[in-house]
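Note that one protein chain of the assembly has been removed; the remaining protein chains are unaltered in position.
When the chains are written out, they are named A and B in that same order, and each has its own residue count from 1.
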Amino acid sequence: MLKKRLIVSLLLQNGQLVKSVGFHDYQIVGSPQIAIQFFNAWAADEIIFLDISTSCEYTDLVRKDSVFPELSSLIEIVKNSAKTCFLPLTVGGGVRTIDQMRELFLSGADKIAINTQAVRTPQLIAKAAERFGNQAIVVSIDAKRNNAGGHEVFIDHGKEATGLNVVEWVQQAEILGAGEILLNSIDQDGRLSGYDLSLIRCVASAVTIPVIALGGVGKWEHLVDGVRAGASAVSAANIFHFTEQSTRQAKKHMAEAGIDVRL
Amino acid sequence: MVHYCTKCVYPSASAFRLVFDENGICSGCRVHEDAKKINWNERKTMFKNIAEEYRNRDGSNYDCIVPVSGGKDSYFQVHYVIKVGLRPLLVTYHGNNYLPEGEYNLERMREVFDCDHIIVRPSVETLKKLNRIAFKIHGDMNWHNHAGIETVPPKIAIKFNIPLVVWGEHGSLDLSGMFSLKDRVEYTKRFRLEHAQHGFDWNNFTDEGLEEFGRSELKEGLCPQDLALWQFPSDEELMKVGMRGIYLGNFIPWDANVHVELVKKLYNWKPAETPFERTYRNFSNLDDMHENGIHDYLKFIKFGYGRGTDHACKDIRAGHMMREEGIAMVKKYDHIKPRRDLERWLVYVGMTEAEFDRICDTFRDPRVWWIKDGEWWKDTICGEASSYGKVHLSEEQQTKYKK
């Protein structure tokens, strides 16, 4: 049977791997090249690269005396990763045009994630799905709780409120041809207190395409909760950097909890 | 353009990857501030629970391994682990760079703590070769030390089937705020390769490895067996033993100044008798004279700062020093070329000072340094640029540094 997936989300700022709290505080963890090497060996099911670069200059002065080359464009990172990592690679962050997508696919990406541009010009989802196949298009959504008990969609690194209700947006994305939804909770980001389970539940029940949960994992049990809330795949961007053979340990825990995962 | 933290004195071009917030405060300072919000009693209980989980049940083995160098932190770690009721095996990687006081402190550990102690001493010939190759290929003669300290205790853990390894503080968390205390980050093979070893591993130093790397002129006849000590256990071995490395710094508040007073009082721990040339502290890095000496000088060569900055930042964050004082330390110490340990090292590895200077200069970061009138220049924390000595590069090598 189809296994539940454990996906490592790698956040990139100017080529550096970062961890994130509340879409606001970032800490540099290292380089993507080494991360890929280890997650490839540690039973991860997929990798997602999310380029969340802005114009921060602090990463411009990162040391350049390590053995591996410093790569600072997303294309270079994808090409380099595809050389050594025989795992599916989803790439997102700042993807605006069909040409950009094509270049990323040719560099080794298997799926593309679009977020801000998908909200600004929803027809991009349809165009991309038609051109590359809907299974290659992931619509990435950053959501925050609103006062009405629901969730609102935010774009531009969580800075701009759209007024869109997450359920309406996710249903529109599915109709337009999205293959999967990457659902990130801004409230839970970096809090280590678990996913926003109500967010996962309402989105998973609103669509028939797979939903990948992201945002808030602090212990392996949260991944189990995410699957039980309806996610087809569970992801995290911070916690996998903290412990030895992290993803392998996480999957062991999930298997012990009765979840069918690839070990 | 290099800029500085507004709270401590770290530059933005640093050996660790700093992030600055909108107030210009670095991630190291931010993480340090968070320490005040941690419930340390809860953390101490967590440590006790981990200790209980890993305690040996049948009397056939130790409860844990404590990697020790003989330094003030080592003493403190063993002191605490014993207080909690664990019986540790002490493990040391001896890189052959000990100061006499460091050697003294190391040797007495088994007596002072009534513990078994394994000191692993690599072949001196192999160490000299690693010193030379690593200096030329990476600008760090102490690669063997960073790698050895992180590899030997895990190897012993696997060989002796002792799962729990209790490290001290997480260096990157402490200096640059790579992680938060909330993360309770643990030891990983990945961190070791990427940050302790900068991606270089033992196989980069063999003849075959250097050939593949395109640096066959650096070959020193090393083969894999020569470097067995630096070969990390496999994932399978780690899983079989269930090795888990935890950082004591995640469970108790960490202050070097507090530790040193405690270990001096309780155990007669000795600080350095002669002041270091590149820092005002006399209680750090007695296990490796080059850590405060030429290894740290290379940090200045590469990034434009040194131990004066590191120690000032730690003390500013701990509330023992004001920023102005820290700036004074930076101005006094960062640029010093340390004569004592440099002279020792040149004889040790058989190199001239001219060759040393020439190789050093190839590692200067052009985003920090530039050349003017045959001298090296960089910006300083005071705002103006300053010159720091003669250039030892060919005309061609100098081009990327000319403004």
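Throughout what follows, a residue touches a chain if its C-beta (ideal position, glycine included) is under 8 Å from a C-beta of that chain, and two chains touch if they have at least 3 such contacts.
We adopt the following convention: contacts and distances are computed from a predicted model.
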Complex member absent from the view - protein name from UniProt, among "ABC transporter permease subunit", "Imidazole glycerol phosphate synthase subunit HisH", "Phenylalanine--tRNA ligase alpha subunit" or "ATP-binding cassette domain-containing protein": "Imidazole glycerol phosphate synthase subunit HisH"
Shown chains touched by the chain that is not drawn here: A
Residue touching the undisplayed chain, where the options are A:Gly93, A:Gly158, A:Gly194 or A:Pro210: A:Pro210
Among A:Ser107, A:Ser140 or A:Ser185, residue touching the chain not depicted: A:Ser107
Residue among A:Lys83, A:Arg120 or A:Lys159 touching the omitted chain: A:Lys83
Interface residues of subunit A (partner: the chain not displayed): 1-5, 40, 45, 79, 82-84, 86-88, 105-111, 130-136, 179-180, 205, 208-210, 232-233, 262
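Note that only the chains that are shown with their structure count from here on.
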Where subunit A and subunit B are represented by their mean Cα positions, the distance between them in whole Å: 34
Subunit A to subunit B touching residues, read off their complex: 16, 18-19, 21, 25-31, 34-35, 38, 41-42, 57-68, 192, 238-239, 241-246, 248
Subunit A partner contacts - residues on subunit B that touch it in the complex: 1-2, 12-15, 17-21, 27, 30-31, 138-139, 176-180, 182-191, 193-195, 198-200, 204, 235, 238-239, 243-245, 302-303, 363, 365, 367-368
